[in-house]
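Next up is a structure, given as structure tokens.
This view holds just a subset of the chains, kept in their places.
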């Protein structure tokens, strides 16, 4: 199989990472590299590391032409732009995999509480499939619009679903203390992300106000069978990549490490990209950065009746571009791991 | 006044930091620099940055001689060594300020649950004063043994005392998610702290098992008037200095930002080293690293009835050497801020 792909927003960090991964995918031809800001420029001028694409040129997106030459479109854009870009491709019947929050919500009203302006295409929003592959694999197989989930969201939902579904944790007590690398904030410079301000620093941001909270609550409420309020607090680390989440939950009744492991195994026993840690070891950023894997470890604190869950992923890969490729593989009937088996870099 | 000081363990990181601070203290003469491993070596051979002390020589500690030439001894040693070092100075009647956990506990049994072997000098342990200056200032003034508190402990206890004392938070729901720089682990190399393993990494460690937990619980239980169990989880950041704690608490009843601020102002309104943040801004590592200050900010999450407290300090200064100097100043009747007013480095 040879899938022709088009990448809108190819010069942003998520688009760059998608380009990097797809350049090594054995069943993909990169047909179009889109950029508004850098249309006309060669890849070499921006990203010398993409050697095999040096002479390729970034171009403006023309939906009709792109639809004619692409089998799938990836939209790596801010949510406002994605709302329209996805709609623009709709008439051509080519699947679109969107990286933004634009198509992740079941309910346009919930969308409107987290994003501005209100959704211009609520009909399309309802047709979109939430692209958390491990949980929505069957729907992804036939979806036209795949809403690739957020990085924090992926790390949170996959870590919590088994222990909520099994009743192991009290779902009204969940506190997610998240630590993330800087690349998730994108390529655009700002005072806060100027090197001297971020280097050797650590801080919380958007406390009690981060958009991903509503996305996490949407999905975990379905699992719990009731509306949940999740406390989600992100912190910025002085590293480029990776998310480590420490999730604090109350245990309604005593459990052993083996009990919790059984709940996870039931869900993820055969998942190629989810690794469960044995008692006594825990995930670290370095174990996942560079890979499409999500690592989960946990500690049962019997003294305080608490479960501490530690989940880690690469925000640019399993939290963005890698998961998008995973969805593409599923959508096109390829083995799900195709092009995605690189181990973490470690060093 | 001219205080002659002796520093045991002067070549470890805490001892080095103490040397750095005391070298600029206007009322201090550094009489003795102690080191077992480097006895006989010049300062220049180990620490070229200590220019004013280049020709000084590290020496073995002789309690009698040191007591004769020093007005105060700082013991920057592992706890086992501190237990004996403090006892060795006891006959000479010179105050000792100890950096380890050796003399921080009211109850030898509690000590023995966190540290090995059991305490050899429980009588001295009972005479020691817990050197959290803001809370034990009066006792420090006359103490012979000052047990300088731990870095996590200082950051936790000072942030939580006002909101526990005022009944603002439910003290049975406290979760401390701490992030620390590497210097707290000391100067000794190890696989885990080898540069390539720690750089670009973040991980939790000693989960549900960190020694500082019992020290935090000892102090906060006094404030609460009942035994508390605190969930304390430390994480390692790829930076040298600084601790940022995110403290998650449940609110038994609704409060405003102003209510919480009033509780803090009551305790710390006049404290020179504690800074309270106005609504809308929060502490960051960069705001405190290099200073002897503790910064506290908070967010009332009315949606989830939670209070999120953010406290930050430099683990080597307010969390160790700076606090020790603050205690020395109090003990010797100097203005408490003497030699301790350097602002954070920021860059």
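We just call them A and B in the order they show up, numbering each chain from 1.
As a working rule, contacts are C-beta pairs under 8 Å (C-beta built on N, C-alpha and C of every residue); 3 or more make two chains touch, one makes a residue touch a chain.
Treat the numbers as computed from the prediction; the structure is a model and nothing was measured.
Novice: Copy number for the full complex, please, knowing 2 are shown in place.
Specialist: Total copies of the sequence across the whole complex: 4.
One rule holds in what follows: only the chains that are shown with their structure count from here on.
Novice: Counting only Cα atoms for the centres, state how far chain A is from chain B in Å.
Specialist: So the centroids are 39 Å from each other.
Novice: Mind listing the chain A positions that touch chain B in their complex?
Specialist: Contacts found on chain A: 175, 177, 179, 196-197, 200-204, 207-208, 229, 231, 233, 235, 237-242, 244, 246, 248, 282-286, 289, 299, 301, 303-304, 306, 308, 310, 347.
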